[in-house]
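Report on the structure given below.
A protein chain is absent from this complex, but the other protein chains hold their places.
Order of writing sets the labels: A and B. Residues in every chain begin at 1.
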Amino acid sequence: MTTIALPARNEIRNNAATVLAFAAGMIALPFVFGNGYYLNTLVFVAILALPALGLSLLSGLSGQLAISHGAFFALGAYGSSILAVRLGIDPAISTILAQFIVAAIAAAIGAVVLRLRSHYLAIATLSFAIIVELLIEEWSSVTGGMQGMIGIPPYEIAGMSLTSDKAVYLVYWPITILMLWFALNLSVSRVGRALRAIREGEPIVDSLGIRAANYKIGVYVVSSVFAGLGGSLYAHFVGFVTPATGSLMFAIDIIMVLALGGFDRLWGALVGVALITLLNEYALGFADYKRIFLGVALIAVMLVFPRGLLPGIIDLVGSGLRKGGADARRA
Amino acid sequence: MRGIRATAVAAGLVAACSFITTSHADDTIQIGAPLILSGPGAFAGEASKRTLDMLAEELNKGGGISGAPVEFVYYDTEGKPDVAVRVVNRLVKSDQVDAVLGPIASWEAVAVKQVLERAGVPTLMLSATRSTVDPVSDCVFKLPADDAIVVARVYKYLKENGISKVALITTQDGFGDGGQRELENQAEAAGIEIVFDEKFSMDDTDLAPLLNKIKRTDAQAVINWSSSRAPVIVTNTFRQVGLDLPLIHSHAAISPAVLEGAGDNSEGMLAAGAKFEAVNDLPDSDPQKPVIKAYRDAYEASFGEAPNQFGAGAYDAFNILVDALKRAGTESEALCDAIEQTKGHVGLGGVYSYSDSDHAGLGTDSVVIYQAGSGQWKMLQ
Partner (left out) sequence: MITDLAQILITTLTVGSMYALVAVGVSLIYSATGVINFAQGEFVMISGMTVAGLYGQLGWPLAPAIGVALVAVLLYGALLMVLTTGLARRTSLIGVLIITIGASIATSGTAARIWDSDTHRFAPFSGDAPFWVFGATVTPQALWIIGVSTVCVAGLIWFMRSTMVGKAMRACSLDKSAATMVGIPVQATVMVSFLLSGLLGGVGGIVTTPLTTVDAYSGMLLAIKGFSAAMLGGMGSIVGALLGALLIAFIETVTVTFGSSALKELPTFTAIILVLLLLPRGIVGGRQEAGLQHEDLTKQ
């Protein structure tokens, strides 16, 4: 029990160094390359990384799959947009308020559906996602209905609107990296360890006095707020939202990201988002071929690297290096 | 070690992105065309792409615009607003095109307007929705007849025929939504009472329960505002449940595919739209007649099938743009002014006249009422 409860200081320090190195690299980037277009592409990577990190946190810590992250992305996007457009609240404040709304809804839904497991949880969260999409479509006096909302204001910092790709990049990436750092620490913290213990067998943990249900709801709420924050950032960047924002297909895309990056790897989620975004860029103009390629690639990855593309390659390279090292010693 | 890996991830992202950027030769005029080329609306994008390719080839054979050839950069918007935003970003920031033609779907057009406005790229939207040009922004224009003028035309027809109570059924998508708003907004002024107003989904398998409900109202006519395959299903079910009222479709239903899908059930149904499908019924005095006929013949000769109204939109956009390019060159502001000065341009969709307060270009007179008979759309008036 003490081993579970101990905070892993080493790992936290290790994370901080890695995250700092990554942050330095990402923030230096726009000063080296000026092109607005791939900064624009990387802004989307920063945004989409958030729901992916959230889902990775949930599946990595609890071994469960939720199909509700598209819905929370949409709630974050619409929540903040409605507050900013209809009530004239400053976008930064509306974004924060929207996260409280997302958290409250996630807590309520989580308390109900997290009693279910595996496929049943997946279907229940899928049903929730469909209900959210329908309500957004139908409550058109507030959400703009199927036509969506346009004219969502960008963030303002010191009286300056965040509209240029570079400015948005320099604000969004630090946010995403902070969230990544938070997620990394959460997964090695006491809470993270407790959740992994729950995953191994709930009754045992219950007997140790950990309130399994509360932990599960907690991680679901945190994970959903990741998605919600991504949605708010998205809305204030592109300036419009429609019911397609965070639809069911979006939720499936996020699951694919995890398939590429590995289900329990937070860094993997980031790499997965980058891969999917790049694939989308290269395949612009070939949607049907993209579907074929993506579908076949997913199947191949799951068959060859069942834990995900990134962990699979790391293992492969790792074993190659060890083998190479052994050969070298023999020679 | 792990720090190195993280930096490697960052470096990898940059390296991969740098391949995306492309450059183009300076003497060609590049035009971006974000079109819906896959998914259920692909037929619209496909017809537009064929038309643009055909026109560009012809123009370049004759020496282009003062010696500069025209080249299209096509991207598939997949019918999704977020993809449309990505491709338009790419067109204006990476490909740095001189002008944009598209997108087609109204929800895509609304979504990309902001990007195009900020970039100041001259744009001719191929979508019908009025919100792209209302309020007017400097460089965004649109081509096809929009909801507002088609609805006005439909209501005018109804009043002329003594119909004042209508039932509305609209699809739960951007197209249906836009139509429904316009139908509601104009009803009072037109003296029309809406006695039934419901939406349905494109995925609905059986519309009989919905249409049966209309039987219980005192509606004198039914207006269906839907696109793609929905008009077919509505028409078939309409006859099956035995509704004996005039059925009026939006402009999206005026295509041979709808008639084919509905078969005999299509007999007598109405629709409002541009004169494009009515080439044989137009009087010879109509200035559009020779233009429409020439395009239809050329398209059929090249592709072996009849064109649709979406190709027609692309045709008009191309000609208006080329005309403006010839007058003003590729400098954005001058080009926008030149497009705005387009007056009395006889196209397939109508006679276009833009001004600084009107970037839609068409009036109610460009819309006519059609009736289906013996598997063909015929112009009523």
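Heads up, the rule we're going with is that a contact is a pair of C-beta atoms (placed from the backbone, for glycine too) under 8 Å apart; a residue touches a chain by one contact, two chains touch by 3 or more.
What you see is a predicted model, and the numbers here were worked out from it, not measured in a lab.
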Contact residue for the chain not shown (choose from A:L87, A:A158 or A:L303): A:L303
Hidden partner chain, touching residue among B:E160, B:E188 or B:D206: B:D206
Touching the absent chain when the full complex is considered, from A:A17, A:I93 or A:I123: A:I123
In chain B, positions touching the absent partner: 38-40, 42-43, 172, 198-201, 203-210, 212-213, 228-229, 232-233, 236, 239-242, 257, 261, 263, 265
Those residues of chain A which, in the complete complex, touch the missing chain: 59-60, 63-65, 112-113, 115-120, 122-124, 126-128, 130-131, 134-135, 137-138, 199, 248, 252, 255-256, 259, 263-264, 287-292, 294-299, 302-303, 306-307
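By our rule, only the chains that are shown with their structure count from here on.
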Inter-centroid spacing, chain B versus chain A (mean Cα positions, whole Å): 36
Footprint of chain B on chain A - complex, ascending: 14, 17-22, 24-26, 29, 32-33, 35-38, 40-42, 44-45, 137, 140, 145-148, 150-151, 163, 165, 238-240, 242, 244-245, 267, 270-271, 274, 278, 280-282, 284-288
Chain B to chain A touching residues, read off their complex: 2-7, 9-14, 16-18, 20-21, 37-39, 74-76, 78, 80-83, 85-87, 89-90, 93-94, 106-107, 110-111, 113-114, 118, 131, 172-174, 176-178
